[in-house]
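A protein chain is absent from this complex, but the other protein chains hold their places.
What follows is subunit A.
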Amino acid sequence: MQHNVNWLQALLVLSLSVTLGWTVEVQRPRGVPLTKRQFYDEAKPFTCLDGSRTIPFDRVNDDYCDCKDGSDEPGTAACPNGSFHCTNAGYRPTFIPSSRINDGICDCCDGTDEYNSGASCQNTCKELGRKEREALQKLAEITKEGFLLKQQLIEEAKKGQQEKQSRLSELQDSRKGHEDKVEALRTVKETAEQPEKEAKERHLKAWEEHKAALRLEKEKAKMAEVFLELDDNADGFVDVSELQTHQELDPDGDGTLTDTEAQGLLGGAHKVDSTEFMNMWSNMKEKYVSEVCPPTPSSDLDKDPDSVYPEDDLDEDAAGEDDEDDDDDDDRDDDDDKVISPLQVLEKLSVCERERWCLLCNAALLPFSFRALEKEISFDFGPSSEFAYLYSQCYELTTNEYIYRLCPFNRVSQKPKYGGSETSLGSWGSWSGPEDNKYSVMKYEHGMGCWQGPNRSTTVKLTCGKETAVVSTSEPSRCEYLMEFTTPAVCLEPPNIDTQVHDEF
């Protein structure tokens, strides 16, 4: 009637293990690891391992929890905080929470946790051990090869860095040289100034015309865009009501764009087609506010090469360009004239045009390549620059619906497989692995915003592999993406000792 009979029988089990061909039998209460065997001496009362109390030994594994730390019930589910030791001969020994003893689910591969639940557990330890050894072996091979590759990467990065450094100083030198030459030319110019005045004016005029043509082209493109934007019903006409969705166009500033006012803007017509609209556009372009969201970095890129480097201004200050004259700086800030700045110098120099063009073009581009290089050098490519090779590369993974694209240190994006526009899943943020393994995780942030949600962001988990590839992507939480990426750059030096699964004995 009293229930503990079963449990007393189960108290001492014969542990059996096979190692290197010889057999050991070790007697100890169920669920106790060998390392703690000495605390369970059936000849003596048992003291809870936390020392809180001492109980008769027949209360060990009697299926009632007497010790606060659960140590009296290593082999039963009686204690809420207990743990059970699976020997798992042939595989790794492990502890499981005692709540998993006899719960009908096989947790230990040797099946010892289900001794009284009716669950029939196969001993899968050998099989698991074999698989694990195989996996470990494979992993070791990958690690080994990966690590070799990593060494090469480090070498290459070192070389690359040296090259870049020397290129950087070269550029610095050449800039100095250019400046000297410009200075020299300026002197030449000054001497030549008087006779060349006429030529200069001719050139200036030509340039102005060219600029005007460019502007008109731009204006047309912009206008076409606006027309499509305004034409809500896509009937090929912009009408009064469509225009009224843009209250900012209100000419008298009373906050309402009345029918009459709108009609006025359309030159008195109720609706206009795109050609007519062209004529009206000048009346509204000052005030018009586009409906489209602010352009993403990617669209910026097409229009404005400068913005590839958002920290431009910082760089400029930090990079010691003080030797550039003030004019130059101002010009770069000025949107339209940016590209012209060296040309303005050119205007003043009409002698030996061709030669000087080239010279000055170089001078103009110099700051870009200079900054690009500086930027690249400034990235944290890992302790030995082993990640440097990823810079300016992109890796793709195609899933059922999307093509995912990871450009390390730059951006992550997603594009529908069957047409549709690309969505930014984030731009390079930082290394964000745990403190002891910072270079295992990359974080890309500030991607396209989500409705009622955050901006998209991507976490890239790096694992050791021979190949450099995106192996999986998922969106575990809305607009928070997770990418798995293999690269030799994270392969650790394989330990010299043989990584064998060792049995408990």
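The rule is simple: a contact is a pair of C-beta atoms (placed from the backbone, for glycine too) under 8 Å apart; a residue touches a chain by one contact, two chains touch by 3 or more; residues count from 1.
The rule is short, and it goes like this: contacts and distances are computed from a predicted model.
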- Chain not present in the shown complex, as UniProt names it (candidates "AP-1 complex subunit gamma", "Neutral alpha-glucosidase AB", "Dynein light chain roadblock" or "AP complex subunit sigma"): "Neutral alpha-glucosidase AB"
- Note on the structure: The one of A:134, A:475 or A:493 in touch with the missing chain is A:475
- Among the options A:32, A:60 or A:77, the absent chain makes contact with A:77
- Interface with the undisplayed chain - residues on subunit A: 1-4, 62-64, 77-78, 80, 97, 99-100, 103-105, 117, 400-401, 450-454, 474-480
